[in-house]
Each structure stands twice: as structure tokens, then as C-alpha cells.
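On to subunit A.
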Amino acid sequence: MTNEDPRIGVFVCKCGTNIAKVVDVPEVAEYAKSLPNVVYAGWQIFTCSEEGQNIIKRHIKKHKLSRVIVASCSPKLHEPTFRRTVMEAGINPFYFEMVNIREQVSWAHMKQKDEYAEATEKAKDLVRAGVYRAARLESIGATTQKVPPVCMVIGAGIAGIAATTLLADNGYEVHLVERSPALGGKSAQLGFVFMTDTCGVCVPPRHGEMARKCLSKRVILNDPKIHVYTQTEVKQFSGYIGNFQARLHSQPRGVDIETCTLCGKCMEVCPVEVPNEHDFGLANRKAVYYPFPQAVPRAPVIDFDSCTKCGKCEHACPVNAINLDEKFKEADITVGTVIVATGFDVFKPEGLYGYGEYPNVITQLMLARILDPMSPTDGQLLRISDRKLPKRVGMIQCVGSRDPNYYSHCSRVCCQVAMKHAVYIKEHWPETEVTIFYKDIRLQGKEYERYYLDAQRLGVKFYRADIAEVEEDSGKSLKLTVDHHNGTKESFPVDLLVLSAAMIPAKGAKELARTLNLEVDLDGFFREYHLKLAPVDTTTDGIYLAGACSSPRDIAEASFMGAAAASHAAIPMSKGEVEVDLAKSIVDESLCIGCANCYAVCPYSAIYMEGGVAKVIEVACKGCGICVVECPAEAIQLRHYRDKQIFYQIEGLLANVGASKK
Partner candidate 1 sequence: MSKVKSKPKTKPAKALAKSLLTFKPRIVSFCCHYCSYGAADLAGTSKMSYPINVEIIRVPCSGRVDPLHVLRAFKEGADGVMITGCLKDQCHFVSGNIYAEKRMQKLAKELEAIGLGGRLVFELMSAGMASKWVETASSFYDQILKLGPNPLKRVKTGVKSE
Partner candidate 2 sequence: MTVRIATMGMAGCSGCHIALLDTGVELLNLLKDVELVYSYPIVDAKNPIPPNIDVALIEGSIRTNHDKEMAKAMRKQAKFVIAFGACSAHGGVNGLANTFDAQEGVEYVYHKTLLMAQKQVPSEHVPQILPENLRLSDVVKVDFIIPGCPPHPDEIAQIITTLLAGETPKLSSKSICDECPLERLTEPPKQLRRIHEIPEQGICLLSQGFLCMGPATRAGCGAECTRRLMPCTGCRGPSETVWDQGIVMLDALAAMEKDEITNFKLSRLAGTFARYTYASSKLDNLRKGLKKK
């Protein structure tokens, strides 16, 4: 086929009216017919529909097409779809070229109503560029890459645990990597969780179980399929689906989990006391401590920042489980797929509404700790300054979220959390007044509304208002001031002010994104492949997202998203291999002068020098093309993006320059 003249078919899509409203689609199709090598051009309403795809296949047969161009939407959306279509019709998928006349033409210029004619011209330009390029496309084969049944799950919150246990139940090996010393994530910090009022350390039921299990039952630790790494971060990461290599860096725990009998002697003798971060400093802990009472793995951990290394614990330990001189550990693992479930952090509203300034201004997460029966306060509602029951509790919603100054997104869970706490307070301390200041009450979830009704029934007060100012009076109580639209002011005295602070990307998410090559969106959450239909996939094959690392979600959503991520990760692992196309760099050894420039710039070490010429490891090459530019001899080329292909595309795009006035 390569020897013959290419026979190009152009299919222009109306996309309902999405394109046709701005671009004169039949005209573009008609124009395409005049372009070199084009033997067929036509338009359709929805090229991507089953019918549309069938039409392409029919025309390929009818006109013996060797190249196919679809001018429709972004290739990010449907390039894979149409590649599959042409493949089914017997054409190499790389003989397919996509021209984006929706996102780049009709939608981008929809508001420029007077310029629709020019938009049509632009569409023609783009189609022409595509045609020029298509004529020079080459057939590219594929190779298979083995995908071992091993997955790395980063983050052991509810989403990570859900994914881990499901994968293990399905027979896959899982490396579960958790940064903190204990599993459970944020949900373990909550006393009760929304809706079912279940306890925060409940984890999803495993195979054959019909009920949640307590995290502390060590279901995860005892599974031979699951390798748990606590206090561990992914330091280095490289590779591709089927062959991801990660270097795990573990901080020393100081206590050997295997040997420790949990007798508690070390904690008795430790002389150091520091505030307990799990309880936001409501109580103290020792330097050797349980991160929280139900923590798993169930062994104390030494906080080397506050430890004085006095050696008392080492001496007291009956089984010699303590090693104060323990060093960090590193482990290299190779996995087939990766699930990222790193969760979120709570926005620290420093400087907002007196947070950090007045003691009685706290966040909802801290209130959750106060209300947890296992907390140092025994679950007694109190205010921080005098540890007395507050008579009036105020809650401010959307602190840091829905706020152009901080985060534009809605954090989705704060209304539920506030509602849960308000109801809990009213049920247990009916005398205490609870007032919620909100923009909108957002309880989106099955039967979540019940809490709102409960809150109203119990007499929780709701004000749709923006708080302008918070001041503290002499008794450490607070005065909230609201500016009404009509210029009047209203004040509300409260004893305890709870801020519903935003859910924001976890600390270190940016670094992780960098390590794993993930995209992040404006607010810093990881970006999914497609917001609607591929919410757990990423642009990197083999890496999937679960839980609140991609956007704020509650526990229920995180847990089923974890399961969904497991499902997607299991697809390549169940097949055991994936097809990797060879749109990779290729060296013309006759031209190569052995300067090793390409070798030097390759970010993936996919190039090595042998016998004075460069050679490419095709599975390792990711096809960025940095090497191509660097080559002084034009010996290395990137298939599918060869220089000549780009040149012709430029030529095609600008072929009409000077020909007529645009």
C-alpha cells in the first residue's frame, strides 16, 4: 500500500449542531473533495455513533480508502474510537488522522457570531493540514507488553483500602503504600461517619463477608496477597504499564511490628510528652505512642522528632522490639498497575474568621475529634478555652471553598459534616443552640436530606449569610457580624465557632504528580482521563485514581470509586498483557553519527549506544520526540510525528496563504 498513492477519505461531522451551528459542514466536506489524494469526502450527523462508524467502514470498502480523516471533536476524546473503527475495516490505526473542528473551531468561536464564515475557512485549513499530513502517515505496528498481576496502591484511606482488598480478593498481589504510620486515612479520624452513623474505622466487607469489618481486625495485614508499607512514600517512579518501577522509602518506626507484643511498657516508661496530633492537641501522647487507639498496624510508633533517645523504652521492652537507631529503609518494587488514592487535606483557615487567633474557633475535623466518644474529651462537647459546654455553637460553611480567594471548588462534604455534627449536638445537648451560616445547603447523596430534616426538626438554625467579621469578647465568646444586602448589620454571639474548611489536595500531591507524571487541575487535584466517562483513568495507561485525590468526595463515593479503580486496574492485569503501539523513536543507523545527543536527553533512558550508533528500547520509549530535535544528523525520528509529517502538516495548514484574502 505504501507504494501506491494514498487514497484518503474525509468524514466531516456535524456533531448534531455542535459543529454545524458554526461551521458549514457540507461546504467543508465539499472542499475536502478538491484536496490532493482525497477520493471520498462526506459529512455525518454523529460520526462517532455506531451508525457513523459503520458508514466509515462501508466507505473504506467502497472506495478502497487507505487513509481516513475524521474532522470532528478533540482526538483526546475519540481518537481511540476511530482507530478501532478503521482497524476493524482493515486499515492500520495510524493511517487515521483526526481533525478537531469542534473544540478548536465551532465551540471556540461560537460566540463570534459574525465570523462564522471565517470559522468555516479555519475548518477547511485544519482539514487541509490533516489531508497533507495523512498522505505521509506510515503504518505502525504494535508489540505486547506483559502486565504482571501486581498493583501498587498509594494511600491507605478508605478508597485505597477498598481497592486493595478487592484486588487481593480477585487474586492480585497488592503493594499498599501509606505515608502515615497507620492505615485508615481521614475517615479513621471521624468518630461517626455520615448517613449510616457507622464508626470511622469500619472498612468495606471483603469477599464472602456480608458486613463491614473493623479495620483493626487486621484483615489487610494478614492477607498474604497484600504487602503493607507504612510511613512510606514513593521516592522514584519510572516505567510504563506492565513495568512500573517504584522505589519506596520508609521512615523508621523504631518498633518492630512483628516482635512487639503490644504490652505497652514502652509507653509507660517514656518520659516525653507532646500534644497528640490525632486529637489536635486535646491530649498529650508519649514519644512512643499508638497513632490512634484503633491504629493498624497495631504496634506503637516512635516519633523521632520528639524522642530524646533516652533508651528507657528499649530497656523496658520485654521482647527487644525497639530499635532507637533504626534507619530508613528502601525497597524497589515492580508493578503492573498503579492506583493513586492519596486523599485530601483539610484547608487550614489561618487568618479567616479568627482561626488561629481565638482559641474557640476550630474546624469541623477538630469538632469530630471532640465529639468522638473515644476522644480525650470523652465525647463531651466543650469549648477549648474553658472546657465548658458551649451554649451557642456557630458553624460557618464554605471556608476556603467556593471562594475565589482560596479554592473555587465546592468541597461537597462540608454540608454533610456540619449537619451531622449539628444533629449530634442537638440530640445530646438539646439546650445548646446551633446556628449554621451557609451559602447553599448541599446534601447530594442517597437519603442524605434526612439529616437536614432532622436538623430542622431539632431546632438547628440556618442563616443564608456571609459572615463579615468575627470578634472575640472578654469571656472568650465570639461575635459574628453579618452584612445584609440592604446595608444593615446583624450580630450573632456564639461560644464555639466551627469552620467547615475546604477539602484541598493532599500535601505532597504536586510532588507525587511530578513523580508519577500525573496531570493536575487548577485546584491541584489529580486530573482524570475524562470527567464524565473515565473518572478513574488517567492519561497514563496503567495508572488509575481513587477517592478524594481527584476531587472532594465523601466516604461512600471514595469507597465505590476505589472499587471502580480496582476494576479498571484489573482489566490489563486479567489479560496479562497490553498492546503497546510502536509510535516510538526509530534510528536510521546509516545516518547516525554516534554523537549520543539523543541518549543524553532521553528522560526515560530508552536510548543506549551500541556499536557507535544509538538504539531505542521501544517499550521504554514514550514517544515524546525530544531526541529528534536534538539529533544533528536527522538520524532519529519519531514515528507518527516525523519531521516530514509535521512539515507537510504546516504546509497544508498554510497552503492558502496569499492565495486569496481570508
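Basis for inclusion: all candidates are chains of the complex that A comes from, given by their letters.
What we mean here is this: contacts are C-beta pairs under 8 Å (C-beta built on N, C-alpha and C of every residue); 3 or more make two chains touch, one makes a residue touch a chain; residues count from 1.
Quick caveat: nothing in here was measured; it's all calculated off a predicted structure.
Put simply, of 1 or 2, the chain that touches subunit A in this complex is 1.
On the subunit A side of its complex with candidate 1, the touching residues are 74-76, 100, 102-104, 106-112, 115, 118-119, 121-122, 125-126, 129, 510, 513-514, 517, 519-522, 527, 539-540, 601, 603-604, 622-626, 628-630, 638, 641, 643, 646-647, 649-651, 653-655, 657-659, 661-662.
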